[in-house]
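With one protein chain removed, the remaining protein chains of the complex are shown where they sit.
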Amino acid sequence: MDFELSEEQVVLREAVRDFLARRWDAAHMRRALDDPPALIPAELWKEMGSLGWIGIATAEDVGGSGSDVLTASVLAEESGRGLLPATLSSVIAAATAIDRGGDALRTSVLPALCAGDHRVVCAIEEPGGTWGPDAVTLEASAGADGWVLSGTKILVPDTEGADLCLVAARTPAALGFVTVPTDAPGVTVTPMRRLDAQSIAEVTFDGVVVPATALVGGPERAEKTLRATYDIWTVLGAADLLGVAETALEMTTAYAKERTQFGRPIGSFQAVSHRLADLLVDVEISRSLLYAACLALDEDQADASALVSAAKAFASDTAVRATEAAVHLHGGIGFTWDLDVHLYLRRARAGAASLGDPDFHRDRVARALGRDRTDQDERR
Amino acid sequence: MDFELSEEQVVLREAVRDFLARRWDAAHMRRALDDPPALIPAELWKEMGSLGWIGIATAEDVGGSGSDVLTASVLAEESGRGLLPATLSSVIAAATAIDRGGDALRTSVLPALCAGDHRVVCAIEEPGGTWGPDAVTLEASAGADGWVLSGTKILVPDTEGADLCLVAARTPAALGFVTVPTDAPGVTVTPMRRLDAQSIAEVTFDGVVVPATALVGGPERAEKTLRATYDIWTVLGAADLLGVAETALEMTTAYAKERTQFGRPIGSFQAVSHRLADLLVDVEISRSLLYAACLALDEDQADASALVSAAKAFASDTAVRATEAAVHLHGGIGFTWDLDVHLYLRRARAGAASLGDPDFHRDRVARALGRDRTDQDERR
Amino acid sequence: MDLHFSPEDEEFRARLHAWLEEHAGRLEDAAGVMKGAGAANIMDAIQMARDWQRTLWEAGYVGLSWPEKYGGQDASLTEQVIVTEELAAVSTPPLINTIGLTILGPTLIRHGTEQQRERFLPKILTAEELWCQGFSEPEAGSDLAALTTRAEIDGDDFVVNGQKVWTSLAPIADWCFLLVRSDPDAPKREGISYLLCDMKTPGLTVTPLRNAAGGIHFSEMFFRDVRIPRANLVGDLHGGWQIARTTLEHERSGLSSVLALEQNLARLRRTASNIALGDGRAIDDQAISRELAQLWIEVEGLRHLGYRTLSDQIAGRPPGATASVGKLFAAQLRQRITHLALKIEGPLAPVTKKSPHVVERGRWNAAYFDALGHSIGGGTSEIQRNTIAERVLGLPRSVQD
Partner (left out) sequence: MDLHFSPEDEEFRARLHAWLEEHAGRLEDAAGVMKGAGAANIMDAIQMARDWQRTLWEAGYVGLSWPEKYGGQDASLTEQVIVTEELAAVSTPPLINTIGLTILGPTLIRHGTEQQRERFLPKILTAEELWCQGFSEPEAGSDLAALTTRAEIDGDDFVVNGQKVWTSLAPIADWCFLLVRSDPDAPKREGISYLLCDMKTPGLTVTPLRNAAGGIHFSEMFFRDVRIPRANLVGDLHGGWQIARTTLEHERSGLSSVLALEQNLARLRRTASNIALGDGRAIDDQAISRELAQLWIEVEGLRHLGYRTLSDQIAGRPPGATASVGKLFAAQLRQRITHLALKIEGPLAPVTKKSPHVVERGRWNAAYFDALGHSIGGGTSEIQRNTIAERVLGLPRSVQD
């Protein structure tokens, strides 16, 4: 029994933190709030590829590092801490989809993807006011030369550098990802922008023709692959938010020790210190849930999806509370453009409402608990 | 424009507070937690009758004081403060039902009722997991000698001294109160007990025969009378809870000034003082909503029911928060039997879940807001 | 107890209502200007805003509580309330000289010399002179009395050195009222003076600050040997703290903020009815519908609290707990409305205003940042809880100094 990061994972965390501190500046995000959106430069991307980060959770035979979701979460958490665009998380998730799908794409796409020479993007969400695979309505209908896709995806991250799009669709064979080259005829990309300067887009598909072999995982494994990928992406989103929350708490704690009002450091007032103590509790619970969810995914446990939802719901609430407290407890200065505090607030708010907001995930947990109960009743 | 109590109402409040301080001891409620339930003695009841309190909101021609719901709320609030059983509120409400019903009962029942010689009780709630007139299922079916009532009422307060019961029923003519003598054949009273030692009962009706004239207000005014009475009773419940909340806040504030820990009065710690400040805010908002609701009832405004729900929802939450804080901030001593703090907590908890809990009333407000919106849409 | 207005008051309201209908066009221009749209350049916009305030004043709807001799209306409290309500009902923009109207004006009426009143008050009303406030400093936020901007007397002048921050309107203001430390040796609340400074005085420079929402609302002001004539001292030398405190405490019934909250909430209900969330519309989500109901309850609570404050004022009773309570409650309510708004927007909450699919052009994200700023500016919620604990509940001070 050992429920903490391994030594290797701790070393990786330090390495990532150092690397990002040297190679990525939060000020990029501030500038990007004006225009254009924040992107990871190609050379940085390539470097992360050579460090083995992009294929962290992808098998070694196709260029990945062969590690697990828990290790990937270390990268996501540090991306949150360092305000690196979350492209890394989304590509890590996309790579696992192709890896698990296990078809010809594995060998054709993954080596270049893991090396950082090539990017893949997942297009899942639609304009229906909710999230995730269950809400996918985009249909691939049978056509003369394969399948024909029509419909709209939104909130698609980082289309800029991507040449391949994994589109969640209801095909004649199964619900699953269909691969579509981003330059295929009928694909239109319209930029959107996130509150925290990250790049997102609307992608529309107007009679886009793909072969039936484009279904990732084939009819049998397509849906499972899509759902597993969404879970992995979601848990990386939770890790990102944990990094945001913990950093906000650290910044605010440091400020509370040093800022003096009424002749005392403000951290000696219980209105401040108790709020920070409560946030520490939330951060520690978030971390515990994150580990639980990653482990459940890595061990393919039956309750993995419920734990993923638990981790995401709790981390979202924690990040919003922590960053709002950070703005508030920094006082006027916390509300200025030049301090990084609002960048964390923006990322927390944006992340909390991406990949399912807390109520979405609580409802998912409620359904899972309901199924458990029904199962038990039936077994009696 | 004057939105505070009149001088007369302020004088009445002082008089009631003095009277209860002399004539009613909170210790009665503590003893009653063991057995038997707390009842207002007949002589005290009679005295309140002669002071004009029982018929406070009843017309003068039948022995009432001819005052209004707002003035009645002063009595209810002081009952909460003084931990007097809430019988007074329920009988005040019942008296307004008969007064507004305007039939023969007015002259036959009200003079003795207002004088305190006679008690009437309202039986509205049923075992269906919700509250109020809309949930009434008890049916009065047409029989040879009038109507025949069968069904179960629960949470009926203070049946002990009552000779007449106003039973909310769906009659062939209308939804409304039907008067039933408590000793009529087929009526069975089974005692229940409230958390705060107040007397309640289950009353079952098994083929109880009543004449069609027993419908209070007759077919035209029966439903309106029932609903108005429930609103009045509910707003008096809110006033009672406000009295409880304010008293708990005062007790705790006094304790926080005097109790010393770590060399300082505990009221100088923000963990204590800010919690008390927030409670003061809640108490003041509760009071404002109470006045708004009473005035709306007294002026028969269209939004009266929504404001009644607003007052009850907010006062319930406030009373629970205030009394839980009182227990907590008194520390160990607040959790002892001999201190009155838990008596207020019990009354708050019991009152908050009577006459509709906060969610019930929020849903009622939501429906009222929905109707407004629909009305507006239709007018366009 | 009654909430009715007298027939005279209702007549006053009818006249105002008619006037506003007549000026509806001007009104929309002004509203556009305050939102930074519709005017060719910023100086035009400011001029339009000044003109709008002047027009409103000429019609008799600015400075209602002020004495007639300084251009005010000597109006009754109920008339003030009616003006507030009617202006809010047609969503007029805030008046450009609000700081002068609500803070400096009442201060001068109470503590100014006759000469100061005659000199400054009329031009506040007409917006001929715009005012800004120099109270906060980088090291003196919640602990305002810790301010260190120094003023030394040199002949007939104060010579001021130091820095102020979080100043609204500084780049366009004509005058500034500020607090300075005039006696560094006195206990901290007893060595402060209250001065009026012409913004064109040499040595005074203004640097705009960008806020977290990206807008420019505040500035820093730097004073380097700025000379202010002694005639511009308000009240007693070293007596500025008491003056500033009474102004800050000069709480109003808060009814105008209620009206803004009510309009926001009504708009949010419409948003919730129109937007998809989960399995249906947002408003079909039971938790959201209940929270909307709860917010309506709280807005009603705040409104009726305001009526109680106003009743005390009308009756000349000492203000009870209600005034300080309203301010704290309103700040929280404002935040909760925007929190719920973001929840209602669901997946679209993170989308900014230039994107396809954005909800109502990003209004709720803007409102969210605004509300966050509000609980800091003008006294944090923590300071307000301290105030209630000490002054209303009579608890011992948690902040010793």
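We just call them A, B and C in the order they show up, numbering each chain from 1.
Methods note: a contact is a pair of C-beta atoms (placed from the backbone, for glycine too) under 8 Å apart; a residue touches a chain by one contact, two chains touch by 3 or more.
It should be emphasised that the depicted structure is a prediction, and the values quoted were computed from it without experimental measurement.
Chemist: Counting the whole assembly, list the visible chains that the omitted chain makes contact with.
Modeler: Contacts of the unshown chain, counting the full complex: A, B, C.
Chemist: Touching the hidden chain in the complete assembly: which of B:D68, B:E324 or B:D372 does that?
Modeler: Selected residue, touching the omitted chain: B:E324.
Chemist: May I ask which residue of B:D103, B:D357 or B:D372 touches the chain that does not appear here?
Modeler: B:D357
Chemist: Which of B:R119, B:R194, B:R221 or B:K312 touches the chain that is not shown?
Modeler: Touching the chain that is not displayed is residue B:R194.
Chemist: In the complete assembly, which of B:S6, B:T107, B:S141 or B:Q261 touches the absent chain?
Modeler: B:Q261
Chemist: Determine and list the subunit B residues touching the chain excluded from the picture.
Modeler: Residues 33-34, 125, 127-131, 154-155, 190-196, 200, 202, 260-263, 269-272, 324, 327-328, 331-339, 341-342, 345, 349-350, 353-354, 357, 359-360, 363 of subunit B touch the chain absent from view.
Chemist: Touching residues of subunit A against the unshown chain: what are they?
Modeler: Counting only subunit A, the missing chain is touched by 1-6, 70, 253, 256-257, 264-265, 267-270, 272-274, 276-278, 280-281, 284-289, 291-292, 295, 307, 309-310, 313-314, 359, 362-363, 365-366, 369-370, 373.
Chemist: Need a quick check: the contact residues on subunit C for the chain that isn't drawn.
Modeler: 285-287, 290
Keep this in mind: only the chains that are shown with their structure count from here on.
Chemist: When the mean CA coordinate of each chain is compared with the mean CA coordinate of the whole protein, which chain is closest?
Modeler: C
Chemist: If you average the CA atoms of subunit A and of subunit C, how far apart do the two points sit, in angstrom?
Modeler: 41
Chemist: Measuring centre to centre with CA averages, how many angstrom lie between subunit A and subunit B?
Modeler: Result: the chain centres lie 52 Å from each other.
Chemist: Please list all residues of subunit A that touch 2 or more other chains.
Modeler: Touching at least two other chains: 269-271.
Chemist: Among all residues of subunit C, which ones touch two or more of the remaining chains?
Modeler: 382, 385, 398
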